[in-house]
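What you see is the complex with one protein chain gone and the rest in place.
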Amino acid sequence: MNLASHADFIVAAYGAAAAILGVLILWVMFDYRALRRTLAEFEDEGVTRRSDHTARSPL
Amino acid sequence: MKALAALFMRDVRIAMRAGGGASVAVLFFLIVVTLTPFAVGPDLPLLKRIGPAMLWIGALLASLLALDRLLAADRDDGSLDLLGMTAMPLELAVAVKGLAHWLTTGLPLAIAAPLFALFLNVDGSAGFAVALTLLAGTPALTFFGLIGAALTVTLRRGGLLLSVLVLPLTIPVLIFGVAASNAAIAGPLDFGTPFTILCALSLISFVIGPFAAAMALRHGQE
Amino acid sequence: MADSLSLAAEDLVCRRGGREVFSGLHFTLSSGQALAVTGRNGAGKSSLLRMIAGLLRIEAGRLVLSGGDLDGDLERSIGEEAHYLGHQDALKPSLSVIENLEFWSAWLGRAELGGGECRAALGAVGLETLGRLPAAYLSAGQKRRLSLARLVAIPRPIWLLDEPSSALDAAAQTTLLVLMREHLAKGGMILAATHAAIGIDGIRELRIGPAA
Partner (left out) sequence: MALIDYANPSKFLSFADRVLPWLIGCAALALAFGINQVYGAPDDYQQGATVKIMFVHVPAAWLAMFGWGVMSIAALGTLVWRHPLADVAGKAAAPVGAAFTLTCLVTGSLWGRPMWGTYWVWDARLTSVFILFLMYLGVIALWRTIDEPSRAARAAAILTLAGAVNLPIIKFSVDWWNTLHQPASVLRLGGPTIHPDLLAPLLIMAFALALLFFALHLAVMRNEILRRRVRTMHLLQAQAAPGS
């Protein structure tokens, strides 16, 4: 059992780990940006949460 | 044509969005496959021998259980009434719904099959052979299943009855699906014959399923 | 809808579950007219509307739609010329308000419709700000308004309304009234099953079932 014969499996294992965790990281990042964008759009449309701006709230 | 495309897109969207349940069918498939070794033991040669059969049974149950809500959801919210109020034949509407359903449940099952096959010691090309037979056979499961879905909608009884009604209809699909898989993996039979029959079953179901389902819906209206 | 249409029922019979709900029903309705279908619960108001919509089998008798450009076109059923507003709203909670409406206008509409009709219809029922909102967030009254938008977005001569004012607040009932008057003015027909009075001038009443 030498390194040469199994190096591909070791690289594949680390690559797979990086890929799985990388996908999770990318999902988190894109999700965060999309959510921030949606919230900003609400801000532009003038919809606000009462707890943020009690005075301005029309309700 | 535009109307049919709109219906197709609507069903695909509903299935893909949160709570749509497209991924749950794949999960169910995985769990059925996983249960096998706990029942028969982790005996690799045995698992390899029964692997294609278990994959087929898992895919069969997963695609049937997912059919339960296909027409019932439209009945419950009144959409089914409106779907019938156009010049478009109900058969086409049902066929398009079936296609969208196959795309969101049947196709993922076939795609997942080579991966899940590894758990049953069916690896490499054998796994892809099973996936190929599932690709050819799952449309038949969906479209024969449509008949049961339409009947249970009008009878207003859910899930279990659907399976009881439809499973007998799917036996030929199972026979030729597993036969084609085994032929591809081990021989000695020819792969082409059962596979061609499997494709033929899918084509037949594509004709019979929507017609019978639409007929059941029309006669069931009260 | 410039050509005058008329819908006639001759000796209609409705049977459900072996029980005769009504029989010998006659009425005629022409363009620009409205008919209020009244009667006690179980008299068959909803059944009559569903029968006209083609959702319920006609046991005996005839329903004829004549006039306009329909005479040569026997293939067309009355259901294709009618809007049915039942108790259910036919909305998918996971789709947005505009997606729901656009689907129904693509499915039920005959002519090529642009996105404009749907936007305008949302405006007509007061939901123009909620286009992107998933229908799951709507209140019962707003869902009802969205169903009404369907009738506005897709032109069809016959409106079959089953208890149209249920779940609607006073403002929405006014909106509904305005929409119904506009529809009649354009030569449409309305059949409404209702308990309450509908404030439309010249509406006729069709009382079905035994007198209460």
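Each chain gets a letter, A, B and C, in the order it is written, and its residues are counted from 1.
Going forward, a contact is a pair of C-beta atoms (placed from the backbone, for glycine too) under 8 Å apart; a residue touches a chain by one contact, two chains touch by 3 or more.
Just so it is clear, the model here is predicted, and its values are computed rather than measured.
Asks: Given that one chain is not shown, what are the shown chains it touches?
Replies: Touch partners of the hidden chain, whole complex considered, are A, B, C.
Asks: Looking beyond the chains shown, say which of B:Asn121, B:Thr138, B:Thr170 or B:Ser205 touches the absent one.
Replies: Answer from the full complex: B:Asn121 touches the omitted chain.
Asks: If I consider the whole complex, including the chain that's not displayed, which of C:Ser4, C:Thr28 or C:Thr129 touches that chain?
Replies: Here the residue in touch with the unshown chain is C:Thr129.
Asks: What subunit C residues would touch the chain not displayed?
Replies: Listed in rising order, the touching residues are 93, 126-127, 129-130, 133-134, 136-139, 141-142, 144-145, 168-169, 171-172.
Asks: Considering the entire assembly, which residues of subunit B contact the chain that has been omitted?
Replies: Looking at subunit B, the ones touching the missing chain are residues 18-19, 21, 23-24, 27, 30-31, 34, 37-38, 41-44, 118-119, 121, 123.
Asks: Mind listing the subunit A residues that contact the chain we can't see here?
Replies: Per the touch rule, subunit A residues meeting the hidden chain are 1-3, 5-7, 9-10, 12-14, 16-17, 20-21, 23-25, 27-28, 31-32, 35-36, 38-39, 42, 45, 47, 49, 51, 58-59.
Here is the rule we use: only the chains that are shown with their structure count from here on.
Asks: Taking the touch definition from the header, please name the shape of the chain graph: line, ring, star, complete or other.
Replies: other
Asks: Cα centroid separation between subunit A and subunit C, in whole Å?
Replies: Here the centre of subunit C sits 46 Å away from the centre of subunit A.
Asks: Subunit A to subunit B: how many Å between their CA centres?
Replies: 34
Asks: Averaged over CA atoms, how far is the centre of subunit B from the centre of subunit C? Could you give it in whole Å?
Replies: That pair's centroid distance is 37 Å.
Asks: Show me the residue ranges of subunit C that touch subunit B in the complex, using the header's touch definition.
Replies: Touching subunit B: residues 16-17, 50, 53-57, 75-76, 79-80, 82, 84, 86-92, 94-95, 99, 102-104, 106-110, 112 of subunit C.
Asks: Write out the stretch or stretches of subunit B touching subunit C in their complex.
Replies: Counting only subunit B, the residues touching subunit C are 2-3, 5-7, 9-10, 13-14, 17-20, 76-79, 81-88, 221-222.
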